[in-house]
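My structure is below; once you've seen it, I'll send some questions.
Let's turn to subunit A:
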Amino acid sequence: MSKQGLLSSSIARKVSMALSAFFLMFFLLQHFAINITSVFSGDTFNELSQFMGTNFVIQYVMQPILILGVVFHFVMGFILEIKNRGARDVQYAKNNGSANSSWMSRNMIYSGLAILAFIVLHFIDFWIPELNTKFVQGDMSGLIDPANAESGLRYFEELQHKFVHPARVGAYCLAFVFLALHLMHGFNSAFQSMGANNKYTKGLKNFGTAYAILIPAGFIFIALFHHFNH
Partner candidate 1 sequence: MKLTLKIWRQKNSNDKGKIETYPVDNVSEHMSFLEMLDVLNEGLVAKGDIPVAFDHDCREGICGMCSMYINGEAHGPDRGVTTCQLHMRKFNDGDTIYIEPFRAKGFPIIKDLVVDRSAFDRIQHAGGFVSVNTSGNTQDANAIPIPKDDADNAFDAATCIGCGACVATCKNASAMLYVSAKVSQFSLLPQGKVEAKRRVLNMVDQMDKEGFGNCTNTGACEVECPKGISLENIARMNREYLKASI
Partner candidate 2 sequence: MAILDSKTPAGPIKDKWTNYKNQINVVNPANKRAIDVIVVGTGLAGGSASASLAEMGYNVKAFAFQDSPRRAHSIAAQGGINAAKNYQNDGDSVYRLFYDTVKGGDYRSREANVYRLAEVSANIIDQCVAQGVPFARDYGGLLDNRSFGGVLVSRTFYAKGQTGQQLLLGAYSAMNRQIGKGKIKMHTRHEMLELVKVDGKARGIITRNLVTGEIDRHSAHAVVIASGGYGNVFFLSTNAMGSNVTAAWQIHKKGAYFANPCYTQIHPTCIPRSGDYQSKLTLMSESLRNDGRIWVPKNMDDVMAIRKGTKKPTDLSEDERDYYLERRYPAFGNLVPRDVASRAAKERCDEGYGVNETGEAVYLDFKAAIERYGNETATISGEKNASLDRIKELGEKVIENKYGNLFQMYEKITDENPYKTPMMIYPAVHYTMGGIWVDYNLMTTIPGCYAAGEANFSDHGANRLGASALMQGLADGYFVLPYTIGDYLANDIRTGPISIDTPEFVEAEKSVTERLEKFINNKGTKTVDYFHRILGKIMWDKVGMARNAEGLKAAIEEIKSIREEFHKDVMVPGGMFELNPELEKAARVSDFLELGELFANDALMREESCGGHFREESIELDGEQKGEAKRDDTNYAHVAAWEWTGDPSKSNLHKEELTFNDIELKQRSYK
């Protein structure tokens, strides 16, 4: 065991960043898989959403873990950034970072902050109303009109409603671009942190790049799809 205790050694910190990143990337994939169904079938989307919104394990085990994971990833990201800035007290008068590293890798804090801002927006849009409906108003039915069992599930309608305003759609698309940038470095960086880098991991690198582009592009597609098809 490290002599420095949990999470105080530099490698332990980066491993913890990588582990939380893996978790978040898995969550993202799952989130995407559910969302993309909304493009093909409002009903499927509704059913999946209802399941996710009411299942005990998802709601009271997975969701807290997810929130913890998100908070941990951000807090640790900030701690690392502050420590790393402190490791060079005087800056270079001239620094040519683009000569040796990608913009993405040097600006994870900024793409991360953009994503954080997006998450706040996303919470305001969906999560807080959801909490309000479920726990303040006490409506656990998931119906458009809780008094009318025939009114159908509300999730798809709410989704479409949110993507009406072009400013919000724009904000979402921009956020996904940042997410793509974050992932373009983050995906493979997480593997590198966990010690996966040798001649066998070339395929993994390409997969990471594909993941970083396709998933956010998919989310953008969903947002635009609903904007133009409501």
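Per the selection procedure, all candidates are chains of the complex that A comes from, given by their letters.
Going forward, contacts are C-beta pairs under 8 Å (C-beta built on N, C-alpha and C of every residue); 3 or more make two chains touch, one makes a residue touch a chain; residues count from 1.
What you see is a predicted model, and the numbers here were worked out from it, not measured in a lab.
Only one of 1 or 2 makes contact with subunit A in this complex, and that is candidate 1. The residues of subunit A lying in touch with candidate 1 in their complex are 1-4, 8-15, 80, 83-84, 86-97, 99-102, 105-106, 108, 185, 188-189, 192-198.
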